[in-house]
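Take this structure first; my questions come after.
Removed: one protein chain of the complex. Kept in place: all other protein chains.
Now for subunit A:
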Amino acid sequence: MKPGMLSNFLKRGAIWGFIALELIFFTVAGEYLSLSEKAFMDVDNMLLLFKQSAPIGIIAMGMTIIMINGNIDLSVGAIYAICAIVLLDSMTWPIFAGLGDMVIPVAWVLALLAGVALGALNGLIVWKTGVDAFIVTLGSMLGYRGLVFMYNGEQPTSHLNWTLVDFAEAQFLGLHTATWFLLIVTAAIWFLMNRTVHGRNAYAIGDNREAAVNAGIRVGPHMMINFMIIGFLAALSAVVFYSESGSVNPNDGELYELWVITAVVLGGTKLTGGAGSIISTFGGVLAIQLLRKGLAHIGADTETVNLVIGLILIVVLFLDRQLNIKGKEELKV
């Protein structure tokens, strides 16, 4: 066995080991602590878990490529809320009144286009101004959220379309619609990052930007495309979730960016870019959802859940650093 292989294996497989650990812990602890009679590892419960992972999970796929690219996007929660409003409100617009249920695809397309446009705006600013993506999207997070409140004040925007709800609640081959979307997005993004020139260049840019520039890779357009993709996915996440719920509060999607980043980081994507895996992000999303659900199962309240997840995140990053530390001759900074 070559040196470094063990630590590599630990790093790549860690998230799945963590998930297994969670399952065992909650199953055992659930026997003693749970108020409900149902076992934790129940089929229905697990299916629900997949479905509930979808809103965060779909965005997390986009965040993975953004972070591999060496950027970050804090505005996804706000984009999510805007797209939800576009989706629900456009169905009530008078110009679409004659369409009947055909308004549904129109509303979807509008919502998705809104997401792509907002993402493109982020990407364009990052590209053309050279300002750090953290600052740009911090600004757009506040700005986009402002738009949400300008639209309808503190009031929720509601529109329930029963055809839409039926579609969203449908189960195909046992899996919910939202789960299917999550799986399809995961597969598509995996394909994008591993099989296309765009994806490989995104890795190269995040890994060694100077080398990429010297090799003639145009950094800006790649970053902009990735911001458009994450905008699209934030919108898709909103489409999937609000098709079912039918009502959006102006605060919806707040802190989503942090949950998403937590999932991506748990999945092992480097904060500095260049390394990360879509499949591991999928694991990170499941791990967080399991933790939330499992802690609720054994009777912990929301505050405890947040505390535990925060602690785990720090421990994971600490372990990652320990595994990555190179030889002792490294310059101490």
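Quick note on the criterion: a residue touches a chain if its C-beta (ideal position, glycine included) is under 8 Å from a C-beta of that chain, and two chains touch if they have at least 3 such contacts; residues count from 1.
Assume contacts and distances are computed from a predicted model.
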Looking only at the UniProt record of the hidden chain, which name from "Carbon monoxide dehydrogenase", "Thiazole synthase", "Ribose ABC transporter ATP-binding protein" or "Secreted protein" is the right one? "Ribose ABC transporter ATP-binding protein"
Using the document's definition of touch, tell me which of A:178, A:204 or A:291 contacts the absent chain. A:204
Write down which of A:47, A:106, A:188 or A:275 is the residue touching the left-out chain. A:275
On subunit A, residues whose C-beta touches the chain left out of the figure: 2, 4, 195-198, 200-201, 203-204, 207-208, 210-212, 214-217, 274-275, 327-332
